[in-house]
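Of the protein chains in this complex, one is absent; all others appear in place.
Letters A, B and C mark the chains in the order given here, with residues in each chain numbered from 1 onward.
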């Protein structure tokens, strides 16, 4: 941190400011020039608010942060080595990370009923997904819109997990639902609207569960990493960052603007793995495949794709959902590119075990 | 709601779409032209999601909402009559509304200690404020920044309330703190970052307490009114809307952009009272007075002003705080304009009762 | 300007950077601490591009601008004294400036025909306007929309000027039309879309005519002042800055977001006079009066109001235009507030001379 004071600063004032700074555990390097006095503040300055320093004296012209305000999320914190978030699922452990195959998350916006969620799980698993997404609690702009089936949807997710072997990703909106959600989810999602719900961040972090942290609609990269820092600061290192489109001035043809450049920017700032959600970002199923390709080429570690067995009847977010058949085709489209970049898992195709599971689950429906 | 179908829509498809629509309690008005088929959907269409309708058929070219998606927040809901939010305080009931004097809310960003909050309360009361703001739970971008003193700060607010007679406005961030906050606050604040924390909106609404709903950083007017609708839908009619600056592309000289035009826009859409917070909007104390003047001229019902006895030592948001003396001067500056618009209360000046309270409170400190 | 180099910078590299900097006429103040090397660059750093400096060495961690990049537009350039832009008109000289009455500019978006523009001029003059606005060349999003009557419209503006005595403000879009426009206009307008048309800025500046510089749709305050600097740099000091709404994420109820806070921010940065255009900012005539009031309260020096004798038939921008009667009422509404702030001219009401002119002009029509 650098403090610039004007050339008319009295020597006592410079002294006073230096003393005020001594409450923090920092070293000061003063350089008194003819025109400006520059005080370099060295140490753990992440915890110092530049605005507070600015306030110390009217002679302070500028306070400039040189170090980044995040620490545990920073690339330096792990000496440049990428984090691997390893998530146990019934089908085995899946790793999110730069040196691992692309992880594919698929599923509907909301869990609507048992048949729908189990069928979707089995089909996206067969097509190569490793995680099932599905909302039990849904943040909706309107109080009159479908709000998710809540607790009962969680038990349906548990069934879909059992039937398909997929890991489960589902969102928590309220700290009072956290235990229930964490008991079912393999990865707990914090949605875009709650990215700066700091109480939720702390409590979700404290569960120790892997956390999927979606970027807020108009959150800067720095605010997003600071939100991750809240989770990391609880001692939970398993955070995955999900870009899902930011709000821009143009919302006519896409719902949000997918910020693909967040990928290389995050790579230069943090060790955390990255997921891209082209479904929510564009809001239109016809753009999902193209934007997923762009994300893979830019190096994403994971993709989240909305899939619904019958988008026309979806209780929420139908227009952005692929059909199950559309998802099967999508997986074929991206597989070549995944292989080109050496990030396609060998055994993504349905295994014998899976076939077995399919038949046993089919029994559930016929039973 | 209007559904436009293309000129090649088969008659069976038009029929099918009409039947699908019958699950809602609406009346259809079909008009089949040479080029387009237009289906007018009349009734309680607030509850219908245009995106869901769009999905019903590939022949649907456009779905256009004619009615507004909010109902209880709409001006029509009260036949154009403005809501009056009446809040009991120790100093008597205060009314927020278009036909009432400006309500002035003042106080520090966070409650720091007893002396500080009680002194500030007494001084802003003496200068003419009716409410004390002060954060017990603080949403901070960084986990390393001061997070508020929490529960103990609530009890200090209770003391300040008793000492000054001012009503208390303080923020709740987590549903699990709601009971504690609601037991002290006369008005419960939902902060900008939680505007779309729908669980919180529902539970705060259900307390029946008056709610101050701050606009999200990049929330549209419609999203903001939909958030208010969540509260109103719990049966709680006491919502005050607070504009506190939106995020724009330019953040160099002001922290946010105060959207003064929200005032006339809200007036044309809703009956709810309006508050303007120029302190958070600009982030600089030197701009607060000018922007407050603009807000008064545009017809705001209330102002929220940050005041700190010693901004240079503030644990949060110092640069945007007025000193107590600055606030006294501010009140004198705006009084003339308030009177010009007939919105200045007669008995804002400190009363005999207050003097009495001041002396009894001073005793607290000396005790 | 401050250059921060890392603690591993070789002494030769620091030396090399210092030498590279010597091509500018600046003084360097080096301070070599244990952790960082800070080089203060003192002098006319407005002309140095921080990005270029950053490029000088990979050891440079940050380049921080301390001084503002504009010079002639800065408040310091005139030692804090506000500029007065004095514009001769047939009715006498009108002064734009902080210590002068509000200047009112009114008129239609485009000049449509002689009767329309002359009638509007006479009526807005009678209601108290000092300038007539009217477009001869119109920037329109669509090539199929009315583009203005061009040169012939300029001669109609000249007639309206003669008939009413009002000064003329009209926009130039192309350097090749500049001579024609400047021969008629008392103030040449540069529109929002051309704010960074630097060729135009230079050539308009060189005419010596007063210039009305509209803020670009997504121009930062700094970019706007830098555009003004282009004009000032030609030796032309007569620049008026016009805020007309910026582009934000919400365009549902207002076309743009009127940035009222630009007024106090500009006051703290520049000596140039300020105009506010609530008509283009909101895009809706019903919000014009409220936003004009806000602008007056915030200290604007001038207002630009769209007025059309028959908005429903306007060839462009009808919905934001006041009728002539609406404008008369508007002037009555704002007069009180103008007087409250001591910024209402005494003799704004129609004078005897004007009455004479009205009758002689009426003759034009009857002739």
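Just so we're on the same page, a residue touches a chain if its C-beta (ideal position, glycine included) is under 8 Å from a C-beta of that chain, and two chains touch if they have at least 3 such contacts.
Remember, it's a predicted structure, so these values are computed and weren't measured experimentally.
Contact with the chain not shown here comes from a single listed residue; of B:24, B:77 or B:249, that residue is B:249.
Although one chain is not drawn, the whole complex shows that of C:165, C:311 or C:326 it is C:311 that touches it. Across C:81, C:115 or C:174, the residue that sits in touch with the chain not pictured is C:174. When the missing chain is restored to the complex, the residue among B:61, B:286 or B:333 that touches it is B:61.
When the whole complex is considered, the residue among A:152, A:183, A:290 or A:332 that touches the unshown chain is A:290.
In the full complex, chain C touches the hidden chain at residues 46-47, 49, 51-52, 54-57, 69-70, 137, 139-145, 147, 173-177, 193-194, 196-200, 202, 217-218, 223, 226, 229-230, 233, 247, 311-319. Although one chain is hidden here, its contacts on chain B can still be listed: residues 2, 4, 27, 29, 31, 33-36, 38, 40, 42, 61-62, 64, 66, 218, 247-249, 251. The chain not shown here touches chain A at positions 218, 220-222, 246, 248-250, 252-254, 257-261, 263-265, 268-269, 281-282, 286-287, 290-291, 293-299, 336-337, 340.
Please note the rule applied: only the chains that are shown with their structure count from here on.
With centres defined by CA atoms alone, the chain at the far end from chain C is A. Legend note: the chain whose CA centroid lies nearest the centroid of all displayed protein CA atoms is B.
Counting every residue number used by either copy at the chain A-chain B contact, over half are found in both chains. Annotation: 33 Å between the Cα-based centres of chain B and chain C.
Inter-chain centre distance (chain A to chain C, centres taken as mean C-alpha positions): 43 Å. Averaging C-alpha coordinates per chain places the centre of chain A 29 Å away from that of chain B. Each of the following residues of chain A touches two or more other chains: 218, 247.
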